[in-house]
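Pasting a structure below so you can have a look.
Heads up, one of the protein chains got dropped from this complex, but the rest are sitting where they should.
Per-chain residue numbering starts at 1, and chain names A, B and C are given in the order in which the chains are listed.
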Amino acid sequence: MTSLHFVTLVGSLRKGSYNAAIARALQGLAPAGVGVDILPSVGLLPIYDADLQAEGFPEAVTSLGAAIKAADGLIIVTPEYNYSVPGGLKNAIDWLSRLPTKPFAAKPVLIQSASMGVFGGARAQYHLRQIMVFLDGQVMNIPEVMVGQAQNKIDATTGELTDQGTRDFIAGQMKSFEAFVRKISPERH
Amino acid sequence: MTSLHFVTLVGSLRKGSYNAAIARALQGLAPAGVGVDILPSVGLLPIYDADLQAEGFPEAVTSLGAAIKAADGLIIVTPEYNYSVPGGLKNAIDWLSRLPTKPFAAKPVLIQSASMGVFGGARAQYHLRQIMVFLDGQVMNIPEVMVGQAQNKIDATTGELTDQGTRDFIAGQMKSFEAFVRKISPERH
Amino acid sequence: MTSLHFVTLVGSLRKGSYNAAIARALQGLAPAGVGVDILPSVGLLPIYDADLQAEGFPEAVTSLGAAIKAADGLIIVTPEYNYSVPGGLKNAIDWLSRLPTKPFAAKPVLIQSASMGVFGGARAQYHLRQIMVFLDGQVMNIPEVMVGQAQNKIDATTGELTDQGTRDFIAGQMKSFEAFVRKISPERH
Partner (left out) sequence: MTSLHFVTLVGSLRKGSYNAAIARALQGLAPAGVGVDILPSVGLLPIYDADLQAEGFPEAVTSLGAAIKAADGLIIVTPEYNYSVPGGLKNAIDWLSRLPTKPFAAKPVLIQSASMGVFGGARAQYHLRQIMVFLDGQVMNIPEVMVGQAQNKIDATTGELTDQGTRDFIAGQMKSFEAFVRKISPERH
């Protein structure tokens, strides 16, 4: 089997983000033969404006799109803001959706979320799934990773995902995702 | 009866926006005694970042929040991007939701959307409604305004909402909203 | 202040239902001057069929509709089945929605849910809220009651809601609902 390359889009900008902490842990939790890179911050993009697009896509958009397009799978790791997707992440998706290369089309997508509450960002995930219908992202169904009470599972000093149960669960989900990617992208078998 | 003052938040940034055209028409369609002002663009806000917030809210956020807080009602006029709320609008809501003044709490909210397709932005509206549950915005149920095929209803040269059926329908919705505001904000009777 | 009368629609049919247990507890948790009655089971209705409706509404539908119509508020207490509203509850809503009396229109509505998982039925609540937009039910936003791990909060032998934290939280929500009803139904002040 060939090796696979996944890229990670993080929905939060703050340095101590729980979701960024999970994104950093993914390479260590991925199956053998799977590489995981974290994409540049969604905070580097301007607010979407069709007039701005008419002058040419910002370089931050085209490079983000090229990285997703080239990857074997996209992992979105995001908090939930106000019962939905963070505006910054949605804004990045809005920009990317306008690229003629259609970086999400037929792309295997995995969603993870974390929050301090018990729901772990679940509500954002279902909105994200609806968004991906239009973009034809191939979002894996289950298992779903929603890390509740993230503050108890991530070391506040080191920013490391330390909770073993969560680590094992995410490792299992990534194993499922690898199989999902190989199934729906047979050229990567 | 006292007069009422509504403010309008527009989800699109482009100059020729159909939704901005509708927002500009609202003062002319409002019942007597109702004033409608358009708020500054959501494009003036940076992408939400809790680290940035820790240094103090940007002035564009606090002034937007104060205007919504002071208004008798908020009208959101927005396109649908990728089956959901535009990232820029959601980003503004994310910033505003962090203000200690809670500008959306108990605020009467009206939603309007327009698009070139037949659905008129409907999918964005239901996501927006879920967002407002958490923020305790009091979103009016019906009638819903979803302007489909907006390109045929707005003059491309003048940017004026010319379709009479749409004008009448929106005028009727605003009359219902006035009654809704007076009912749930009895101090404004 | 006049007394208020609420009715409760339960989404589950099984005898040992956690949601039925919560419904039974509501009278004891309601503020003074508020009566709460449990409506007949949604299991008494046939599957909705417009041809059947053409022969006349089943008596179980008209009597259910009359009870909701007469009440000052409707409390829906329901499990989540397959990430949405149970079919039986939705079927009852579908029948009731066809009644010329429009029992949900302008009716104050409160939603509660319980499940064995940590989410407590949250996903069903957001679908129910979207359903109520069309029917013009006035659903209170917050606080939301989602009773997770219900099996640890309800006595399996007596079917009594014993968890004090949950009892207090529901009592608080019902107090908020009483105020909400009195606000939006001023004739019941």
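Convention: a contact is a pair of C-beta atoms (placed from the backbone, for glycine too) under 8 Å apart; a residue touches a chain by one contact, two chains touch by 3 or more.
Treat the numbers as computed from the prediction; the structure is a model and nothing was measured.
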Absent-chain contact - pick from C:Ala105, C:Val118, C:Val133 or C:Ala171: C:Val133
Candidate in contact with the missing chain, chosen from C:Leu9, C:Ala30, C:Val61 or C:Ala92: C:Ala92
Given A:Pro100, A:Gly165 or A:Pro186, the one touching the chain that is not displayed: A:Pro186
Absent-chain interface as seen on chain A, which is shown: 126, 129-130, 132-134, 136-138, 141-142, 144, 183-184, 186
Positions on chain B contacted by the hidden chain, ascending: 118-119, 122-123, 126, 148
Residues of chain C (touch criterion as defined above) contacting the omitted chain: 12-15, 42-43, 45-52, 81-94, 97, 123, 127, 130-131, 133-135
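Going forward, only the chains that are shown with their structure count from here on.
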Rounded Å distance between chain A and chain C, as computed from the means of their C-alpha atoms: 37
Contacts with two or more other chains, residues of chain B listed in rising order: 130, 133-134
